[in-house]
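What follows is a single structure, written as structure tokens, with notes after it.
Every protein chain of the complex appears in place save one, which is left out.
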């Protein structure tokens, strides 16, 4: 299955006093890519709950290279790493631009949540089917890039 | 050895459209606690390189409960999990206020870096000694909370 | 009438690539002070609509000196400049710390808004009375500082 590819513009204000994109801002950039994927699925399939009825349980992020301010957007590839009844995992790779070097890898564990009842819920079959369509085994790290 | 305890004020703008502190902002709050600890060490011992000569290699963060906007600051405990020649790890726990419930756990791997030469460097003996003074085995996860 | 005095902690991430607090972040700091005042009034008087039933119509801000990252919080004085039936103005002065130099002056025009009906509304008499209790003529600019 293909990865979902998003392009995100770096803002001048994303840089911190060291002159690179601040480490916390990477999660914001990954959030943009994830939101785009989930919004795209939602728009196509009526799965609004994947955006609003899900909470974040865990992030892991590896910083491989600093990102400078630059006119070209970074490229973020997103895919689904794992689908369970009560959680799913999203994987990401960020590249400093299209065709550029990998700068970060991350994964996010998400938990479906019933906002009205204030408790975790199960993924329904339609949600599972659509997440599984983006399922991809974690790519082998590229030895050139690590 | 004791943990370092910091208190960080939540800003109204830390909340996102779901009405809770945005997930990426937690890294900013942990950064405040870490910076305070490293700045405090630096101020006391002349170790400025622990702030400016270090890059972040990896974050892991577990979100246990949402944080609402509130007048009382969150409490963040910080300690050192591991000290090696070429990296060290910081651990954190965030509580919704002093004496309150745990809301997040995280750890950060940091790599000493020679900014002038643009390459990783070794921790010097003085840096190691001071990081080791904050060394603490990771606390057992509270089974009620996980 | 007295000004309302708030103290706001600068975060390391508030700095931009020039090493000073980013210009947009000042509005976030003024927002904290204004929210604290309006939340304090609301808590004391049941005026929740002053926070949630008001929209921002205009900001003016003068930057007098850069703010560096520092352990002490900035001090922000807030007061009410003008109260009308369909709008009010808040004034602010920011000092680099308690007893420190003035670093910025600003004012904000706010418009009461009926969120359910999606249209501007009038301030009710209780809201007007409490805003007027914080009414203060704009202080004369300090000739040393301007």
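Per-chain residue numbering starts at 1, and chain names A, B and C are given in the order in which the chains are listed.
In the analysis below, a contact is a pair of C-beta atoms (placed from the backbone, for glycine too) under 8 Å apart; a residue touches a chain by one contact, two chains touch by 3 or more.
Treat the numbers as computed from the prediction; the structure is a model and nothing was measured.
Asker: Since one chain is left out of the picture, which of the remaining chains does it touch in the full complex?
Answerer: Spelled out, the missing chain touches these shown chains: A, B, C.
Asker: Taking the full complex into account, find the residue in A:39, A:64, A:81 or A:135 that is in contact with the omitted chain.
Answerer: A:39
Asker: Among C:56, C:86 or C:126, which one touches the chain that has been omitted from the display?
Answerer: C:56
Asker: Using the touch rule from the top, list residues of chain A that touch the missing partner.
Answerer: Counting only chain A, the missing chain is touched by 8-9, 11-13, 28, 31-32, 35-36, 39, 71.
Asker: Over the whole complex, note the residues of chain B touching the chain we left out.
Answerer: 12-13, 15-17, 19, 22, 24, 69
Asker: Name every residue on chain C in touch with the hidden partner chain.
Answerer: 18, 23-25, 27-28, 31, 52, 55-63, 66
Here is the rule we go by: only the chains that are shown with their structure count from here on.
Asker: As a multiple of 5 degrees, what angle does the CA superposition of chain A onto its copy chain B give?
Answerer: Going from chain A to chain B via C-alpha fit gives 180 degrees.
Asker: Shared numbers divided by all numbers used: is that above or below half for chain B and chain C, i.e. same or different?
Answerer: same
Asker: Averaging over Cα atoms per chain, report the distance between chain A and chain C in Å.
Answerer: Chain centroid spacing, chain A to chain C, equals 36 Å.
Asker: Between chain A and chain B, what distance separates the C-alpha centroids? Give it in angstrom.
Answerer: So the centroids are 23 Å from each other.
Asker: Could you tell me the distance, in whole angstrom, between the mean C-alpha positions of chain B and chain C?
Answerer: One centre to the other, that is 31 Å.
Asker: Would you mind listing the residues of chain B that make contact with two or more other chains?
Answerer: Each of 28, 31 in chain B touches at least two other chains.
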